[in-house]
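I am attaching a structure below and will ask some questions about it afterwards.
Excluded from the complex is one protein chain; the other protein chains are retained at their positions.
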Amino acid sequence: MTTTEVKPLRPWATTPRQMAPMALIFSGSFFITLFVLAFTPLKGKLAFVVFFFLFSSLANTIYSVRKRGRKALGETLAASVIIGGSLVVFLPVFSILYITLRKGIAGIHMTLFTQSMSNASFLDPVGKGGLLHALIGTLYLIMIAMIISVPMGIMTALYLTEIKGPGSNFIQFIVQAMSGVPSVVAGLFIFSSIILATPIKASAVAGAFALAILMIPTVTRTSQEVLLLVPADLREAGLAMGATQWRTVATIVVPAARNGLITATILGVARIAGETAPLIFTLGGADKINLNPFNNYNSALPFYVWKGLTLGTPESLARAWSGILVLIVLVLSLFIAARTLGTQKMKK
Amino acid sequence: MSSAVLPGSATPKAREITTNPRTSDKVFRGVVTSFGFSALVLLTLIGIFLAVRGFQTFSTEGFHFVTGFKWDVSTDEAGKITYDMGIGAMLVGTVLVSTVALIVGVPLSVSVALFLTFYAPAKIRTLLISIVDLMASFPSVLFGLWGFFVLMPMATYWAKLIYKYLNWIPIFDSPQPYFERSPFIAGLVLAIMIIPIVTSVSREVFAQTPLDRVQAAYALGATKWGMIRAVVLPFGSSGVVGGAMLGLGRAFGETVAVYTILNLVFRPNWHVLFGAGGNIASLIILKWGEATGLETKALLAAGFVLFLMTLVVNMAANFIVGRTLKSGK
Partner (left out) sequence: MSTDSSSAATSGSNGAAPKSLADVSANRASNRAPGNNPIGSGLEARGVHAWFSKHHALSNVSLDFAAGTVTALIGPSGCGKSTFIRTLNRMHEFIPGAAMAGEVLLDGKDVYSDGVDVTKIRLQIGMVFQKPNPFPSMTIGENVLSGLKLAQIKAENKDDLLEECLVRSGLWNEVKDRLGAHAGGLSGGQQQRLCIARALAVKPKVLLMDEPCSALDPGSTLRIEDTIVELAKSITIVIVTHNMQQAARVSDYTAFFLSDGGPGQMIEVGPTNEIFSRPSDQRTENYVSGRFG
């Protein structure tokens, strides 16, 4: 019996014909919403979104019930609530990005990246003074925090995944508890232990210590996940060849997980780049460039924004917005870098 | 190890296998082990230092430190400083703001997690998941700015509406019609800040719903929501609770956003719509700049209390989540 070519079909997929009523519902709701907004005291983008959603959900529910009976009521209502809830969550994200862009761009000047605040005050209009000192400070903080946290974090992850010694469960628990330590507490701890008791006073190093406390759990957890993904056969192959455990780990396991470990680091940095609270106790908040990370007050991007925010004048706020724009660009770039590295690893 | 047992003979005893690791391995294990335990050490140190420094406060003020509602540091003409410090009002504020954040944030997070796992088309799912994760990396000072300038005007409007219609419920009443900078608005901003965490945990749990139960529900003629109600929610409920507790821990310790939005006043305020209150974390940074001596120690003691609160909540949360993911119920 000959078989002719048969086409694979998806009869369960929504056909354009079935989508037509939905299009009708949406466009109808659109116009009704405009109508309602025009003739009632309710105004604004938010009111528009809310009412559009309400009307289209209502219309959709009525349509479904008429088409498929009362049983469809629960199903459609649930879908509407779930989609509505998700809208409520995603809208603020875009709102935040939008307003940062809008208000931040207004304050972008070349001086932002070439000057510090040593000759200007936060009350001066934007254009005088910049955040170079804060950029340098953030750079120092990130580097020093990385030097401390990355080896600590990866080693702890190695202990938990490779050695699995006694107390592993307990340490796992501790790492998770540590990831919940509030940033304020991290700052207070460094203050009370290091700044009060050792020659190291408020400086970039002290700030980096506080940030490291926050970064270590993130690096540990993500490294753990990455190391667990390395197949057991790789390790067994190394040991079967007679290599010691440390050689196996160093030459086989870690390189296999290399991309993931880098992602773990980047995500850890992204988390601390925006932290403000711990710096208030440990950094000092200088206004001029300080190239010495061990001595004397320093600054950082979040601190710069914080200063502008707390002063509250239009000029200082404009500075704060431009500062937060720079910070967000930094965090976003780190995030995208981590994601691209992550997916690259998957493809390999 | 043991060969076939002849009937009537006893089972041979298992031999003990010992390994003697090479020196390089011993060093490796030693180094890694010490790093592993360092996390434990670090956490304990934090607790110790804060407690020690703040001990003086506890010994002078005693229990009053936790229950007192005033924070007075005054210097009289003779230069003598009197202290009357109690974080009670801030505890009230912490609880109130975090509760609002949970009530608003957890249902939203569950909705998003359900949407991402069961409703979102495959093509945009990864993008949306990335957006939620990105939210988690936003600096808290950004939420403070946005909350103050964008959310507050809108939320004040809603607050006035709630007050107008629901002020017979005591918690929605307000001693004065000042609705800006209230725990309600601060709670809303915190809700958005904890949503990424709670969503992430919920999503992980939902995605691990055993496929055979999902299929059983569908084969019985369930709709998608029917399946979710019968299988996914019972399975994932404790995971969601764990995630909510993680979010709570984060809300407890949130500093900058609360400081920016909330009108920090030292009186216990249970009226969620009324613009006054504070939480422990924002108290600490409010008073830090001018604090000296005993007051600084008191702030450290406050930090210790906050540390304990967050620690307890986080440990409980991790325990609950771990149980769900491991057992598969």
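Order of writing sets the labels: A and B. Residues in every chain begin at 1.
Keep in mind that, in the parts below, a residue touches a chain if its C-beta (ideal position, glycine included) is under 8 Å from a C-beta of that chain, and two chains touch if they have at least 3 such contacts.
Not measured: the values here are computed from a predicted model.
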Which listed residue, A:K45, A:K71, A:R102 or A:R258, touches the chain dropped from view? A:K71
Using the document's definition of touch, tell me which of B:A222, B:V265 or B:A291 contacts the absent chain. B:A222
Among A:P8, A:P199 or A:G242, single out the residue that touches the unshown chain. A:P8
Residue in contact with the excluded chain [from B:V106, B:M152, B:V231 or B:V313]: B:V231
Spell out the interface residues on chain A facing the chain that's missing from view. 1, 3, 6-12, 15, 18, 68, 70-71, 74
Where the missing chain touches chain B, by residue: 122, 210, 212-213, 215-223, 226-227, 230-231, 234-235, 329
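Definition applied: only the chains that are shown with their structure count from here on.
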CA centroids of chain A and chain B: separation to the nearest Å works out as 16
Of all residues in chain A, those that touch chain B in their complex: 44, 46, 71-72, 74-75, 78-79, 81-86, 88-90, 92-93, 95-96, 99-100, 103, 151-152, 155-156, 158-160, 162-163, 165, 167-168, 170-171, 173-186, 188-189, 191-193, 196, 213, 216-217, 220, 244-247, 249, 267, 270-271, 273-277, 280-281, 302, 305-306, 309, 320-321, 324, 327-328, 331-332, 334-335, 339
Would you tell me which residues of chain B are touching chain A in their complex? 21-22, 24-25, 27-29, 31-33, 35-40, 42-43, 45-46, 49-50, 52-53, 107-112, 114-116, 119, 128, 130-135, 137-146, 149-151, 154, 192, 195, 199, 223-226, 228, 246, 249-250, 252-256, 260, 281, 284-285, 288, 299-300, 303, 306-307, 310-311, 313-315, 317-319
